[in-house]
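A single protein chain has been omitted; all remaining protein chains appear in their positions.
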Amino acid sequence: MLGPVRHRPHSEKRKMQDKNNRWILTAQCPSRLGTVDVVTRFLKEQRCYITEQQSFDDHLSGHFFIRTEFRPEAEGFGAEAFQAGFAERAAEFEMTFELTAPGTRMPVVIMVSKADHCLNDLLYRYRTGQLPIDIRSIVSNHPDLASLAEWHGIPYRHFPITPETKPEQEAQVREEIEASGAELVILARYMQVLSSEMCTRLSGRAINIHHSLLPGFKGAKPYHQAYEKGVKLVGATAHYINDDLDEGPIITQGVEPVGHADYPEDLVAKGRDIECLTLARAVALHVERRVFLHASRTVVFDR
Amino acid sequence: MLGPVRHRPHSEKRKMQDKNNRWILTAQCPSRLGTVDVVTRFLKEQRCYITEQQSFDDHLSGHFFIRTEFRPEAEGFGAEAFQAGFAERAAEFEMTFELTAPGTRMPVVIMVSKADHCLNDLLYRYRTGQLPIDIRSIVSNHPDLASLAEWHGIPYRHFPITPETKPEQEAQVREEIEASGAELVILARYMQVLSSEMCTRLSGRAINIHHSLLPGFKGAKPYHQAYEKGVKLVGATAHYINDDLDEGPIITQGVEPVGHADYPEDLVAKGRDIECLTLARAVALHVERRVFLHASRTVVFDR
Amino acid sequence: MLGPVRHRPHSEKRKMQDKNNRWILTAQCPSRLGTVDVVTRFLKEQRCYITEQQSFDDHLSGHFFIRTEFRPEAEGFGAEAFQAGFAERAAEFEMTFELTAPGTRMPVVIMVSKADHCLNDLLYRYRTGQLPIDIRSIVSNHPDLASLAEWHGIPYRHFPITPETKPEQEAQVREEIEASGAELVILARYMQVLSSEMCTRLSGRAINIHHSLLPGFKGAKPYHQAYEKGVKLVGATAHYINDDLDEGPIITQGVEPVGHADYPEDLVAKGRDIECLTLARAVALHVERRVFLHASRTVVFDR
Partner (left out) sequence: MLGPVRHRPHSEKRKMQDKNNRWILTAQCPSRLGTVDVVTRFLKEQRCYITEQQSFDDHLSGHFFIRTEFRPEAEGFGAEAFQAGFAERAAEFEMTFELTAPGTRMPVVIMVSKADHCLNDLLYRYRTGQLPIDIRSIVSNHPDLASLAEWHGIPYRHFPITPETKPEQEAQVREEIEASGAELVILARYMQVLSSEMCTRLSGRAINIHHSLLPGFKGAKPYHQAYEKGVKLVGATAHYINDDLDEGPIITQGVEPVGHADYPEDLVAKGRDIECLTLARAVALHVERRVFLHASRTVVFDR
């Protein structure tokens, strides 16, 4: 995701699964001759060796996207100097960019209700270092999953909700997200409809998992809807939140075959694995800076 | 599919891919103690050896389905005597059934417009005997695919259509289907909306391929709709025709991953393979008597 | 798996995900006219309603397999009487069978080394009741995973091993398995080669997960072997242990696409999910009595 130019102080970074000391530079801008050259020429000048690069120009929207992994070859490579230098070149192209240091763990808040399969899966990947995230807290409208959080040593914030207290509860959630320093909110089967204001506020920096192949079966009880229609495939969709719930830009989707012997409760059970995998995959793509958001669509530079 | 008790005269049957001289008996009825026993006891009495059997009782609809492959061990096994005998037993259970002899090729009519990928695929499977169908004719509202039909030695009926002549054209199609003796109509990308009357007439005995994961993206240009939504999976749905177009009972579905670099025309191209495979698979399931239709749902005894 | 006729006292059984009070009867015997009838007639006589049934006759090996789910409709259905009665009928067909009551949880021992992904996954499915197993203990040659076991309240047996103490360690493992009452041993990435004697002893009642698409890449470091060969798919194989390690009868296999940018360590990481899913799936198939072992092959009546 590309926001404004940001800098993460190097001292904060822990090295993790550090293959070849790789930095990541991502950028996007309107289409214009020289968009790739402005990036690669600067990297060459800075003596940065490009280990992997992908770029794409969307000719329908006239927008350009690039993701570069590189290894500095010069002694004393400095993020600040790099960013200052590149900002000058980028300005000419109205290019936004982000530089990510090796071993960066993205600070996140996870939101849940009672179902724990996605949370359990994320915690495992977090605990073993597979997913470079730093879980600042787990927020829930129910107390049920507190002990799971506790075993992983993560603060658990229980903010109950009723129709009357919804605005207050959302204010608590907002405050927690802001205080935590989270750059990403993961809705891991959080079963409350967010207010339009909350959606707008989290737009582009919250990932939700919906248990259907959106845009099919929006809204509640998608597996029961799927059973009614007699579908032979069910699935899950990980997408960014935007102001239209269940319609935010899709990051990735997964699918699972089902049959006549699968009653609605079987679909729910069968769907759990694909929900876990699809959400974990979307979060991994996001934190590895492989997803670019532009209008209502994503560009995903997958491996 | 189970219609009323039918008998195919043995003399008409050609042997094809005949593994172990296998007959197929399919049946369905309301749930009631003894539904399996009434089938298997009769087969034992008739000295028929069951090589493969699947049964399912849908506890939500209270309906029972069974499919049996068997090999007669007695000399002089006769289809007529078998059916007459079993009809007596079945009556008590309000059971409908169908007996299918080894090597039966189902007579079909294929309907197409201009796109030839599904037709080409079906013709290949037909020509090589992979798909035990007997294509009586190919019906189209365009002349384009006549030479493909001709090379395979299959009559091609060109019935042009305009908004004004739609009723007349449908009458021609109906007549052709009836005259041909087809038991199944395959809509292999026939791009005309059938009238409600035609749908009702073909209900349960026509298979359509829709190029989306129904019920998502009903109607026209589903790949363009899919592009607009930025989905990461496209698919195809093979379903029976019923009175609600694009809503008939689903037989099987296929899926294909897509990405940001796939423009609408790329989705169309990528979708072709999955459309071919999904339609061919549905037709194979149908002609092998693996699909049971009950209300708006199917039971599919797949291998 | 079909062993000798066994009976589980009803008092021991806990009800779990009990849809419709379903019992399971599985059986196998040499092919012979009447194999299905002997099962279904008896069920009818006992007023048992069959909700799902699958049978298969392997014409190459001349062997027959059947799995039936049923719901007793008579008051006072008794497992012992049922088994005694059916044993008489089965004897004539040299048929072995097993009756499984609703809600049965199979007692198991899980064996691990240091890698915890498969264990973590099994524990989650166990804890949430998705997998009807009763984990009696976790056995390991390393102490690393003790706290994970402890959090789930499961005894952890640490039996260290060196080349010199291998026989003694295996004796300890054997004793633990026997004392625990386990009917199934799950090798969830246990990284020791079992002695031939141990393999024989566990033959057919231990499931191993091998991290390759067997029979490709047998032995150690399969992902490194796969990288060397430049394959574009990696996978995992869940199989029964028999006397030839890595060659036991296959239950199920999973697959994952990989590419040129995946170095050996990436293959290891990518393989974890498919290992978890494949092992969990094999265990579920086994405990639901969907797997039949005959010579070096399995028959799997999947849903």
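In this document, chain identifiers A, B and C correspond to the written order of the chains, with residue numbering beginning at 1 in each.
Just so we're on the same page, a residue touches a chain if its C-beta (ideal position, glycine included) is under 8 Å from a C-beta of that chain, and two chains touch if they have at least 3 such contacts.
In this text, all values refer to a predicted model and were calculated from it rather than measured experimentally.
Chemist: Sort through B:H117, B:H142, B:H158 or B:R174 and give me the one touching the missing partner chain.
Modeler: B:H117
Chemist: Any idea which of C:A74, C:A171 or C:A261 touches the chain not displayed?
Modeler: Hidden-chain contact among the options goes to C:A261.
Chemist: Just name the one of B:E52, B:E228 or B:D246 that touches the chain not displayed here.
Modeler: Residue touching the chain left out of view: B:E52.
Chemist: Contact with the hidden chain only, please: which subunit C residues?
Modeler: 56, 58-60, 213-216, 229-233, 235, 249-253, 255, 259-261, 263, 296-300, 302
Chemist: I need the residue numbers on subunit B that touch the omitted chain, in ascending order.
Modeler: Against the missing chain, subunit B presents residues 19, 52, 116-117, 120, 124, 128, 130, 151, 259, 261-263, 265, 269, 272-273, 277, 303.
Chemist: Extract the touching residues of subunit A with respect to the undisplayed chain.
Modeler: 20, 31, 33-37, 40-41, 43-44, 47, 49-57, 59, 73
Everything below uses one rule, namely that only the chains that are shown with their structure count from here on.
Chemist: Using C-alpha centroids, which chain lies at the maximum separation from subunit B?
Modeler: Checked the centroid distances; the maximum from subunit B is A.
Chemist: Taking all residue numbers at the subunit B to subunit C contact, is the shared part over half or under half, that is, same or different?
Modeler: Same-residue interface.
Chemist: Report the chain ID whose CA centroid sits closest to the centroid of the full protein CA set.
Modeler: C
Chemist: Mind checking the centre-to-centre distance between subunit A and subunit B? Centres are C-alpha means, answer in whole Å.
Modeler: 43
Chemist: Just curious, how far off is subunit C from subunit B if you go by their C-alpha centres, in Å?
Modeler: The mean C-alpha positions of subunit B and subunit C differ by 37 Å.
Chemist: At least two other chains touched by the same residue of subunit C: list those residues.
Modeler: 52
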